[in-house]
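Got a structure for you, written out below as structure tokens; questions coming shortly.
With one protein chain removed, the remaining protein chains of the complex are shown where they sit.
Entry: subunit A
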Amino acid sequence: MRTTPPTKTDAATAASNAAPPPAKAAPGDFADVTASAATLRRFLHGLPGVDAVGLEARAAALGTRSIKTTAKAYAIDLAISMIDLTTLEGADTAGKVRALGAKAVHPDPTDRTTPRTAAVCVYPDMVATAKEAVAGTDVKVASVATAFPAGRAALDVKLADVRDAVAAGADEIDMVIDRGAFLAGDYMKVYEEIVAVKETSGQARLKVIFETGELSTYDNIRRASWIGMLAGADFIKTSTGKVGVNATPANTLLMLEAVRDFRAQTGVQVGVKPAGGIRTTKDAVKFLVLVNETAGADWLDNHWFRFGASSLLNDLLMQRQKLATGRYSGPDYVTVD
């Protein structure tokens, strides 16, 4: 459904794909958009439709860049520094979380020049353990919350979940949106929930997970991105890693376009975090190329771009060892988890 954009700002948004955005609009202009469910809906449906074929072709084309030697070494170190080292299993134990923390602090104990990962990402009840494990370093502790991964719980339960994590010392909160409400068209509910969680998180940075694999269309991913950014997300994140389709180059490219357009119009920079299914160095480098070519070099920093991953780190370390020694490494030379 395409309606005539209701305000000047919306027209600018609509044009942002094709032409450079006009003079910067103040964030306050979006107050109109979120004034009521109807205006929010009109705005989101007024966003330009996504050219799915073009998007995928663009993502695939950027994936063919050849990154070698010193550029590759730089990309590997950058990617390691951007990892949210994640363990989100029912079987997580305090011991496993401590091991993960130790790995985040010294990813490769045989080579102390290896950069630290950005954060460790755990369930709320493991936050205190994780905090202890990374104490004294700049490694952050991120906690999933809001009834992760399904998000099927009442709002006060979700907020209690967030409060728990923050009280335990989480530096970052990874929340999931209510996909049921989103798909039913109740955008205002999704928006208000994010606002409430943002308020509850306080100083902690908020990452909003859309679970793109459940949103069905690229248009929906673009709409969800805008809801998240309007509601004050510090990061928008693709997936939980718990469904079949997780981060893909195409859906990440789409979200990078959204944060680029949002900053052009409001001056507010929002981070992006693809998560799930990124397992090899080659994949990670492709994502970094997407970031550089779409959002720009301002995002090439772990304050603005993260990888949600666990096995990716081992592959990056093996590639790093290969560059350092000239011989291929193997899984016997990195940790199992």
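Here is the rule we go by: a residue touches a chain if its C-beta (ideal position, glycine included) is under 8 Å from a C-beta of that chain, and two chains touch if they have at least 3 such contacts; residues count from 1.
In this section, contacts and distances are computed from a predicted model.
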What is the missing chain called in its UniProt entry, if the choices are "Carboxymethylenebutenolidase", "Tripartite tricarboxylate transporter permease", "Putative Aldehyde dehydrogenase family 2 member B7" or "ABC-2 type transport system ATP-binding protein"? "Putative Aldehyde dehydrogenase family 2 member B7"
Missing-chain contacts on subunit A, rising order, are 326-333
